[in-house]
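The complex appears here minus one protein chain, its other protein chains still in place.
Here is subunit A:
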């Protein structure tokens, strides 16, 4: 099997908050179709790293190279803001932990899904509505609720709506920040099932930040463990979880409750 070029290549990314370290010396490659999990305790720099990669924060050092459709590998840190924002609504998707941060709560479900389409130039109401209906179906939301506002949705439905809204333009890379946080376990299970299906079906690459080891066990091909802003261990998910080498990883794995 010939190895393709990486979709995302992260080299020596660091972000400081004054003298404090947000994250430091993070390097990895993500290949098309691959799902990378980032785990670690609160304050370990997972979200800082994700925001640096997704262009929400400007890293103080390092490069984030993304394989753009037109020009191949480009450093998203130094590219112009319009280009970066264009990526943010076409090839990238960002799923927030709280659906409220990622949705427009005063706009109907259909409008939420259609927004990205309209942002890239769709100007035909019927077609926008058709793809909104299609996507609501794919994330298991009853299509009769297309004109309801997200405020009328349950937490799990809001999260699924957020996913539909992000995937409608067919992105190649999805950033997820604790996508199952704040949902009860049965809803979590359905959401994970859905995400796994979509990732496999669309051949998405994804970076998932979470503190929930079960989530990465189910979704991620590879795993990075972070502590105090540094990556302490990385490898295949099963390998890291079943045979943790670093003391912190061992602690993390042994902290999971088994019912």
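Criterion: contacts are C-beta pairs under 8 Å (C-beta built on N, C-alpha and C of every residue); 3 or more make two chains touch, one makes a residue touch a chain; residues count from 1.
Basically, contacts and distances are computed from a predicted model.
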{"item": "Record-based protein name (UniProt) of the chain missing from this complex, from \"Cytochrome c-type biogenesis protein CcmE\", \"Glutathionylspermidine synthase family protein\", \"ABC transporter\" or \"Alpha-D-ribose 1-methylphosphonate 5-phosphate C-P lyase\"", "value": "\"Alpha-D-ribose 1-methylphosphonate 5-phosphate C-P lyase\""}
{"item": "Absent-chain contact - pick from A:8, A:38, A:128 or A:164", "value": "A:128"}
{"item": "Identified contact with the non-displayed chain, of A:4, A:58 or A:120", "value": "A:120"}
{"item": "Where the missing chain touches subunit A, by residue", "value": "81-82, 85, 89, 104, 106-108, 110-111, 114-116, 118-121, 123-126, 128-129, 146-147"}
